[in-house]
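First the structure, which I've put down as structure tokens, then a few questions once you've had a look.
A single protein chain has been omitted from the complex, and every remaining protein chain is retained in its original position.
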Amino acid sequence: MKELNLAIEKLGTPSIKSPLKNTFFEKNGAAIITLKDIEEINKYQKSNKEFPKLEKAGPREKIYFDPAWSNAAILTAGGLCPGLNDVVKGITLTLKKRYNVPIVYGIPYGFRGLIPEYGHQPIILDADTVDDIHEDGGTILGSSRGWQDEKIMVDTLVRRNINMLFCIGGDGTLRCAHDVAKEVKKRGLSIAIIGIPKTIDNDISFIDKTFGFETAVYATNEVITAAHNEAKGALNGVGLVHLMGRDSGFISAYATLANSHVNYCLVPEESFSLKDGLRPLLPMLKSRLENRQHAVIVVAEGAGQDLFKGSEVEKDKSGNVLHQDIGLYLKKKIAEYAKEEDFEINLKYFDPSYSIRSLPSHGTDAVFCLMLAQNAVHAAMAGKTDMVVGHWNDSFTHVPIPAATSQRKKIDVEGPLWRSVSSVTWPGY
Amino acid sequence: MKELNLAIEKLGTPSIKSPLKNTFFEKNGAAIITLKDIEEINKYQKSNKEFPKLEKAGPREKIYFDPAWSNAAILTAGGLCPGLNDVVKGITLTLKKRYNVPIVYGIPYGFRGLIPEYGHQPIILDADTVDDIHEDGGTILGSSRGWQDEKIMVDTLVRRNINMLFCIGGDGTLRCAHDVAKEVKKRGLSIAIIGIPKTIDNDISFIDKTFGFETAVYATNEVITAAHNEAKGALNGVGLVHLMGRDSGFISAYATLANSHVNYCLVPEESFSLKDGLRPLLPMLKSRLENRQHAVIVVAEGAGQDLFKGSEVEKDKSGNVLHQDIGLYLKKKIAEYAKEEDFEINLKYFDPSYSIRSLPSHGTDAVFCLMLAQNAVHAAMAGKTDMVVGHWNDSFTHVPIPAATSQRKKIDVEGPLWRSVSSVTWPGY
Amino acid sequence: MKELNLAIEKLGTPSIKSPLKNTFFEKNGAAIITLKDIEEINKYQKSNKEFPKLEKAGPREKIYFDPAWSNAAILTAGGLCPGLNDVVKGITLTLKKRYNVPIVYGIPYGFRGLIPEYGHQPIILDADTVDDIHEDGGTILGSSRGWQDEKIMVDTLVRRNINMLFCIGGDGTLRCAHDVAKEVKKRGLSIAIIGIPKTIDNDISFIDKTFGFETAVYATNEVITAAHNEAKGALNGVGLVHLMGRDSGFISAYATLANSHVNYCLVPEESFSLKDGLRPLLPMLKSRLENRQHAVIVVAEGAGQDLFKGSEVEKDKSGNVLHQDIGLYLKKKIAEYAKEEDFEINLKYFDPSYSIRSLPSHGTDAVFCLMLAQNAVHAAMAGKTDMVVGHWNDSFTHVPIPAATSQRKKIDVEGPLWRSVSSVTWPGY
Partner (left out) sequence: MKELNLAIEKLGTPSIKSPLKNTFFEKNGAAIITLKDIEEINKYQKSNKEFPKLEKAGPREKIYFDPAWSNAAILTAGGLCPGLNDVVKGITLTLKKRYNVPIVYGIPYGFRGLIPEYGHQPIILDADTVDDIHEDGGTILGSSRGWQDEKIMVDTLVRRNINMLFCIGGDGTLRCAHDVAKEVKKRGLSIAIIGIPKTIDNDISFIDKTFGFETAVYATNEVITAAHNEAKGALNGVGLVHLMGRDSGFISAYATLANSHVNYCLVPEESFSLKDGLRPLLPMLKSRLENRQHAVIVVAEGAGQDLFKGSEVEKDKSGNVLHQDIGLYLKKKIAEYAKEEDFEINLKYFDPSYSIRSLPSHGTDAVFCLMLAQNAVHAAMAGKTDMVVGHWNDSFTHVPIPAATSQRKKIDVEGPLWRSVSSVTWPGY
């Protein structure tokens, strides 16, 4: 962690007075430390090294861009996630109502919309266009996967005279945004590239919480209850629920803690075996059914990938590894095992993925989306670039894209979250 | 319809004064006619034939069974359906609190629970056991599919001294209940067999509404909205939603009317073709995507079965024809068509079946469950047997099991329901 | 009932071929009878009188108005009700997409919008304007209470060349619409006046179900559960829930059946006393608290009005009697009684009225709204007037406004609905 660069790229020195009124401004040097424990702090103090620190988000008294001459653009890329429209709405209204930026473009279908040959026309975003969009899931801009040529995209930005580009998307999107930022820098242009990290899996480094995650956790409740009802409704009923979580099992872990009907929680961070080996799922399942006649299993999509050893690795357009489907695999293996053991099992399979990621966000999750959006605009206006808006220790922060995408955040199986999960799952519960 | 026997079987003459207080009693001869139109009525009048009429449900002043000496039993069979626990609770409380029947057994796992060799023990149902069960989906009794030997089952009923058996289940369950009733009659026993028809598909003859259907229609809203959000979130996005409806498309038709995002509604009652022939789905889909860039298709599980001509017909344990999966078939065919036509289509597939049928019921659907339950008890106490409790023209009725299971109710594609559906789907909408 | 005129007013003979395609048409003479029981039928047959019958709703092969020359207008009046926007949307789209009527006006703020001196401008309704409105409660047109001068309103209709006016509203609204229809007739004009009855209380004669009622019943579940939780959370806790129902207790009765936590259901149709007299509430409440320590009371706003004898009767702008607030009155009386008896009672009061009536409708309730709207348009196009679209015995019907407003439908306390309610409330439950 020590060598990690947490300094934010800037387009230049802000020199224009902010038009914001009746507000207080964050100082540019303001920073929060990334460490929590007194022990970690003490180590740094002894070593005379500086604490790693994250720049605070918020409006600055002096801004870099003159709002009256600014054209902003927003795009959404990758899979759906609750809150996308909230973020689009928040950015649009903050730009238009607080900074009086005259034009905000919505770029259709992600980075595709910046490639002229596809022929997509930007839409004009204003108070009317975005008025009710937060009530709907999905994204009014449309989305797409995959990398596009940053040179052509920068050409488009220049041609359209866009000086702020807000990219809402996951790892792949942010890396592509970083390429755009590098190209902008290479050409010496003044275009701020601001990312808003979208990962329903909550797995971004230096960011303790991502938008949509909370909504996803709430939404798992219904499907897990359905799985439990089906499990109880049949002899030796098993409800098998396949949840999102390619590399990190946060959704599955939280879903397990939020709904006490879950008996097994399988995540990428903790391996398990089917019959022989560490944590053998099938015999434990049988023992629970013999004791309680029903069970619910939650499995994250990235769990148990080592069971497929030897298979080819495939990737999607965004470069994400395409996993073997552990849900359907377990379904098959449980059926085979039941046959082998001559033990009746009635399994029902649930895969709610699209139904969850296409929900709108509400409540504290919607508040979070709005604040991310407001801070993204403040960052862009201040001339920050090649960064994402993050959240750490109850504060909004700026994180360089390379730091945010350096590695996936994962559940610490020796930490308090997994300790809680372990203590409420089988055996015992 | 004319020859159909709508008279209800009786175990004997009711001669015991009902213990119900402060209530009014339905006369036994009370009946409602099954015809609605003045023209139909006129035809019957001219022909001097009697109108077909259904016996009214409700408490009778004289009852057949002495409550103090009665033992009732309840079972649930077949797939889950919203409201099962409401009906179980309603029967239990009406028996115990209104008629003071001392013992109500819950038979586990459907008819299986009446076969001693499986070793399932009945549970005792009382005010405490059923207190909160209506808040949960599924069935606290557990369920199972398939026919069991009626001789063994009647032996069990006799051995346990049960004189009222309430069977909550679908077609297969009701036919099996009818076999039990015949066996009871053959032996000259006094055991009332009362069915409460369970079909989330709302497809029972002489019954205008079945419990759980309303909840199912409400629940489709969320998944169709999700499909719409996914469809709009991608270029040429298609949300394909597979809904319940083995022989009748009522859920799909109502879901379509309830959520204006649906553009195509495919049901068993109206055939369609893929490319060539009547109502060609794929070219119409392409034309809509070219015009509007997104589409939602709802397909009932029994739709388009003629597309599988030549395949073997399989049946499940309850004797229901196992359909080829039209949802996955269309998913494949749409992908193939997109390739053939070199036309990008982003399809997302939704199959919410288990998540819908395992919901609890609420509101007017819960009211309906309660009233069915109350009337089922009134019928049993009055010594009626081999019948189901139905609903017709805003009144609860008695329907002989053979009449109820004589044929599946289907959408009249020349009737007002389908007229409404046609007028809000593509082309045009 | 015998003398009641159920014949529908017509503007003239329909002679234009309907533009509807691929549909089937209802014959104009088609009718359904209003009687259900075979006994009632027999009585009529013996007396040689004709059955009272209602005209069937639906599209006619010949229509009266030439769509290409038609201008329609829609207004909403009175209090909010779930489904208002669904009806507005359904009328608009059926007019524009099915009949190709060129212009549909939305009249703002009810009948006020037809009085020039208020200066409200109509809005143009089309597919875009109404696209998402069904997702929101309330009415996009705005509403107001109170009668306006029918002469001035007809002047406005003539000046704006409107030949179809759809009035969505309650008793007061429909009576005012009737005055407009009479004025139109007096002047010999060709303007169809079609009502869509709006009453969340479900209390209109000859109509077995009104839109929004189902949603209202579903919505009571949450507040009654809250009342129950508060009641259980305190010693001798009482949850007192005040529900809609000025003259009829349908919502309260259904709410009681839908949520088994209700112990007392007080409606206008059955009087009760506080301490002395028939059905004394307070001593019964005390006895329940002594037995069970908590209780939930549901009271319809029109219940117990005889307790206020001697007070002045006030009316609102629409002519509805303004009731004394029975909810707050009971709250006060229970507190006084607790003091008198030196018996601790912890009462929590709930009045969810506005939160319920402003909800959007979903599921089968939304289906009902859509079908009402479609049939309202069919009726107007066929030149029917001075009528409302109703529902009877599972069919949509036409009902003359004077018949629909002749008297309020009430719970029959000797009928099956109230029998069910009585059997699940205290004493006993």
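Lettered A, B and C in written order, each chain numbered from 1.
Simple rule for what comes next: contacts are C-beta pairs under 8 Å (C-beta built on N, C-alpha and C of every residue); 3 or more make two chains touch, one makes a residue touch a chain.
Worth saying up front: this structure is predicted, and the values here are computed from it rather than measured.
Across the entire complex, the residue among A:15, A:190 or A:423 in touch with the chain not shown is A:423. If you put the hidden chain back, the residue from A:120, A:134 or A:398 that touches it is A:134.
Touch with the chain omitted from the figure is made, among C:64, C:166, C:350 or C:392, by C:350. Only one of A:214, A:230, A:247 or A:351 touches the absent chain when the whole complex is considered: A:214. Seen across the whole complex, the unshown chain contacts subunit C at 80, 109, 112, 136-140, 142-144, 222-223, 225-230, 232-235, 348-350, 352, 354-355, 358-359. Residues touching the missing chain, restricted to subunit A, are 20, 22-24, 30-33, 36-39, 41, 45, 51, 53, 56, 58-59, 89, 93-94, 97-98, 134, 208, 214, 217-218, 220-221, 254, 257-260, 362-364, 366-367, 370-371, 374, 393-396, 414-416, 419-420, 422-424, 428-429 (touch as defined at the top).
One rule holds in what follows: only the chains that are shown with their structure count from here on.
Relative orientation of subunit A with respect to subunit C corresponds to a rotation of 180°, obtained by superposing CA atoms and rounded to a multiple of 5.
We define each chain's centre as the mean of its Cα atoms; on that basis subunit A and subunit C are separated by 46 Å. For subunit B, the set of residues that touch two or more other chains is empty.
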